[in-house]
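Of the protein chains in this complex, one is absent; all others appear in place.
Then we have chain A:
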Amino acid sequence: MIADDDEKWLAAAIAAVKQNAFYMQRAIDSNNLKDALKFSAQMLSELRTSKLSPHKYYELYMRVFNELGTLEIFFKEETGRGCSIAELYELVQHAGNILPRLYLLCTIGSVYIKSKDVTATDILKDLVEMCRAVQHPLRGLFLRSYLAQVTRDKLPSIGSDLEGDGDAHMNALEFVLQNFTEMNKLWVRMQHQGPSREKEKREKERNELRDLVGKNLHVLSQLEGVDLGIYRDTVLPRILEQVVNCKDELAQCYLMDCIIQVFPDDFHLQTLDVLLGACPQLQPSVDIKTVLSGLMERLSNYAASSVEALPNFLQVEAFSKLNYAIGKVVEAQADLPAAASVTLYLFLLKFTLHVYSDRLDYVDQVLGSCVTQLSATGKLCDDKAAKQIVAFLSAPLEKYNNVVTILKLTNYPLVMEYLDRETNKAMAIILVQSVFKNNTHIATADEVDALFELAKGLMKDFDGTIDDEIDEEDFQEEQNLVARLVNKLYIDDPEEMSKIIFTVRKHIVAGGPKRLPLTIPPLVFSALKLIRRLRGGDENPFGDDASATPKRILQLLSETVEVLSDVSAPDLALRLYLQCAQAANNCELETVAYEFFTKAYLLYEEEISDSKAQVTALRLIIGTLQRMRVFNVENRDTLTHKATGYSARLLRKPDQCRAVYECAHLFWADECENLKDGERVVLCLKRAQRIADAVQQMANASRGTSSTGSVSLYVELLNKYLYFLEKGNQQVTGDTIKSLAELIKSETKKVESGAEPFINSTLRYIEFQRQQEDGGMNEKYEKIKMEWFE
């Protein structure tokens, strides 16, 4: 309804403007000054309306504005025809209504200035002063906007031909400033017009008009002759005075932004303290962070765009000023939300990184300030703040592309303290990823320590609580990162490397039951890699007291892996023990290796209960033990004995059988003469065969259910015999093999075993070896008299 009326009124006003403009044009065409004035005043009277919304009023204003152009030209011609411009200037002021009078005055005023009959200064002063008479905010704003518009190209400035005297440009400046001040006052006052329930709508409308005010600042910036000195001494203080005094949120916010955007970077740099000094004086509701961020962003870009400007930044101590100002602002606005203050610091940080990329202490200082601020608010909980702080912390990372640099920032970890768990973790991920992305080389244990300290969000749970809602896949992915990081740590100096390992261990061990199985293996392998290197180099190059001896590292690993067994990952622990044992073996540390085995056995006995797991574990044990060369006879016997014992105690017979024949390998090592106990090998195999017999019997007992397992067991055994035969075990006789073959043959006849392919290929192999001319294999195979396939 209101909008409809608005339209109606506007239409009526526009019609009236058109009509009067038509008559005015006719009067102009016939050079009738009096009528031209009369109709132009009538036309302008339409602008006296109070009924239109700012938007519609603007439309109307534009119509009138276009018509006034014609009038201005007419005035110009009129003066050419000998009419004194001073008279004209007086004549228009006879208009009874103020608004048309002033519009006409501005129009003729601009012509007057052009004519150079008087100094521009006088006219400008007069105009801007007279315009005070319109106190109605909307009408006043547009009137002054018109004034600014028509005088814009006529402002005297240095070098312009309108310059009357030396002070002319100062006066022009004064003019614009004054017009700006008045416009702003009017603009601010607009909010109080009308009922308070429409305030919101009014503020919206008001916001639409802001460019009218801002344009003045633009004019100021374009004004020739405004150099740094004038800007610093006159322009800026005056503008700021107005901005601060108007005590209006909308205006302050907009104008501060205007100032920042409109004037040259260099000016800002040189007047930073003035500009910043105004910030804490603004209304508390002003979104100061946007303002300051804008400023810092501009300065950053400035610094980025021109290298020559950098010394200036140093000279004016831009950093400390900004830092101080932000501190002030934060202090002044007690209820500033954390997100806002963090954003402020974020922009300061970005600025610092741009301008003072070599000044880590500055960066650190920003972080420090942020910490101080956060300490007041406590942990950050809301998403927005979290997002900002992630950006904040990522900024230096993006700039330096080097985590090591970040580690030098002492306040960095302090900031991280204030993150909630999620954010902290996210940040840790970013940090770690950066290492991979930039292929950062981390050179010292201290750095590693710091990095892990930073990334502890990934490494351990906070407050001992475990978040059940964590997505398993994500969790794996995260820990994967940690593992990758551990693997990535590598430096040439073994001494330092061992320190690194110690450090990493310290951090990882605290990771809790969920993480340990994922993070310990990389650590162990990294350590083992180091041990291999140590062994490869000189024997103990650092003397006895050096930390980086294999023994010490193994000792550490032993402790580390032990942690794993506590967190119900015995399988893994066992594997790692065995790996360590192997390393100890390679370093010829018998007792250490023995200890590892003992632990592995212990684990096997106490923790591994699942039969399948047992089978796997036992295989690992046997495989590893087979390769151990460091043990003396006694130790080896003990271990072998135990392993054999475990084999016999497996739950399922086939497993037993297989484990036992695997054990045979424990008595036979190819490259080691004193480890070829053929007798015991055969003993083992025999025992295995007995177990296979038992399996066979059970299978026969439950005939009907197709059990083929035993046959393949026999075939496997046969293969084992063949293996040892080839290796030259004298205890493996042709008879044994033959009888086994017979057995297989008879068994296959009894039942469809399904093991035929295996049997056939074994037979083919035997045949093949028999026919080998060289290598002496055929001799060994001579023992076997086979009449399998006649």
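By our rule, a contact is a pair of C-beta atoms (placed from the backbone, for glycine too) under 8 Å apart; a residue touches a chain by one contact, two chains touch by 3 or more; residues count from 1.
The rule is simple: contacts and distances are computed from a predicted model.
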Exercise. One chain of this complex is not shown here; going by its UniProt record, which of these names is it: "V-type proton ATPase subunit e1", "Eukaryotic translation initiation factor 3 subunit B", "Vacuolar protein sorting-associated protein 26A" or "G protein pathway suppressor 1"?
Worked result: "Vacuolar protein sorting-associated protein 26A"
Seminar exercise, completed: Of the candidates A:82, A:96 or A:229, the residue in contact with the absent chain is A:96
Exercise. Looking at the whole complex, which of A:68, A:106 or A:134 touches the chain that is not displayed?
Worked result: A:134
Exercise. Considering the entire assembly, which residues of chain A contact the chain that has been omitted?
Worked result: 48, 90, 93-94, 96-99, 101, 129-130, 132-137, 139-140, 185, 189
